[in-house]
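Note that one protein chain of the assembly has been removed; the remaining protein chains are unaltered in position.
First chain written, first letter: the chains are A, B and C, and each begins at residue 1.
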Amino acid sequence: MPHLTSQPIALQPLLQADGHADGAVLLFTGTVREQNEGRPVNGMSYSAHEAMAEQVLGEICRQAETDFAISRCRIIHRLGELALGEISVAIAVHSPHRDQAYAASRWAIEELKRRVPIFKQEHYLDGDSRYLDGSTLDEAL
Amino acid sequence: MPHLTSQPIALQPLLQADGHADGAVLLFTGTVREQNEGRPVNGMSYSAHEAMAEQVLGEICRQAETDFAISRCRIIHRLGELALGEISVAIAVHSPHRDQAYAASRWAIEELKRRVPIFKQEHYLDGDSRYLDGSTLDEAL
Amino acid sequence: MKLQLRPYGPLIPVLGEGPLAVEAPVHTAGELLDWLHGQYPDLAPWRRRIACGMGASLLGADAALTDQAEIALIPPVSGG
Partner (left out) sequence: MKLQLRPYGPLIPVLGEGPLAVEAPVHTAGELLDWLHGQYPDLAPWRRRIACGMGASLLGADAALTDQAEIALIPPVSGG
């Protein structure tokens, strides 16, 4: 299942459990807000280094599953033009217990923001656009 | 919107945003697991002091919204007979920012387990049933 | 005084579904529970673990009861 999509993110498949071993499901979604730092926003564009983003997102999911002893971590990130209120990212964690679900989900979204080569461009109501500053990759030279 | 239901919990209304002010939605669901403390489970019954549970769940939602500066907290708890994999509780938090969403959701589920007069009876594969021990209310005499 | 008791959760197998009509020589919620533990030794596992409620509110140990009141008997809670 690819981690990147140019289609609206379907949440139902993310919530669907594989069996009955898990007592907790935690779904995080990030959506496009109508303002950022006080400026009215009317949309967002996301682009990515797709091959690398797919790989890093896969690594984050596998590491979350291992380090937090959860059953499943899935991450889907949207690319392309998003309108207000559309979901840019969804992280679904299935876990036997809720403690690990919260910890894994929190970790995964921070890792995504820190490591995954995705780039956000905000479009403002006044017609202006701006790439948001982000997190410099560890290997930056 | 009542907090208690004897019908399967519909998640879509919980995920639906009221506007475009929020950048984060966090949905927690608890589901019936196929085992507990090593014993195979084949279902669960939930009962409640309904009037008090409705009131306390409402208090938890309002306090979450105030104390964590989130836009909305909704909690739905299922009552009656639940099969494996069915959702017993759903907590949906909408928030401008994710930090508060995680903190509020985590707090709300702990408060629910600590304060809301709901009672869980586990049904085992061997035909036995047992009320689970729980959290003594602060006003216990 | 006369009271209607409404047990919840694991108290139902001990006290029945309720409402349970009792006539108890008590004035407060705390006294009611003491009296009840005397009447029903099987409640021993819930000593100091039952809360009394009236309507949607919990009652403190010193809360005065009124004749004919319906009192909820609330054992430890286990929602989620």
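Convention: contacts are C-beta pairs under 8 Å (C-beta built on N, C-alpha and C of every residue); 3 or more make two chains touch, one makes a residue touch a chain.
The structure presented is a predicted model; accordingly, all values stated were derived computationally and were not measured.
S.K.: Determine which of the presented chains are touched by the chain that is not presented, and list them.
M.R.: For the complete complex, the undisplayed chain touches A.
S.K.: Decide which residue listed in A:11, A:73 or A:116 touches the omitted chain of the complex.
M.R.: A:116
S.K.: From the listed residues A:10, A:83 or A:132, report the one that touches the chain absent from this view.
M.R.: Considering all chains, including the one not shown, the answer is A:132.
S.K.: Just name the one of A:14, A:27, A:89 or A:104 that touches the chain not displayed here.
M.R.: Candidates A:14, A:27, A:89 or A:104; residue touching the omitted chain: A:89.
S.K.: Which parts of chain A face the unshown chain closely enough to count as touching?
M.R.: That gives, for chain A, the contact residues 30, 46-49, 51-55, 77, 88-89, 109, 112-121, 131-141.
Just so we're on the same page, only the chains that are shown with their structure count from here on.
S.K.: Centre to centre, using CA atoms, which chain is the farthest one from chain C?
M.R.: Relative to chain C, the chain whose C-alpha centre sits farthest away is A.
S.K.: Using CA atom averages as chain centres, what separation in Å is found between chain B and chain C?
M.R.: 25
S.K.: With chain centres defined as C-alpha means, what is the inter-centre distance between chain A and chain C in Å?
M.R.: 50
S.K.: Touching two or more other chains, which residues of chain B qualify?
M.R.: Chain B, residues with two or more chain partners: 30, 109.
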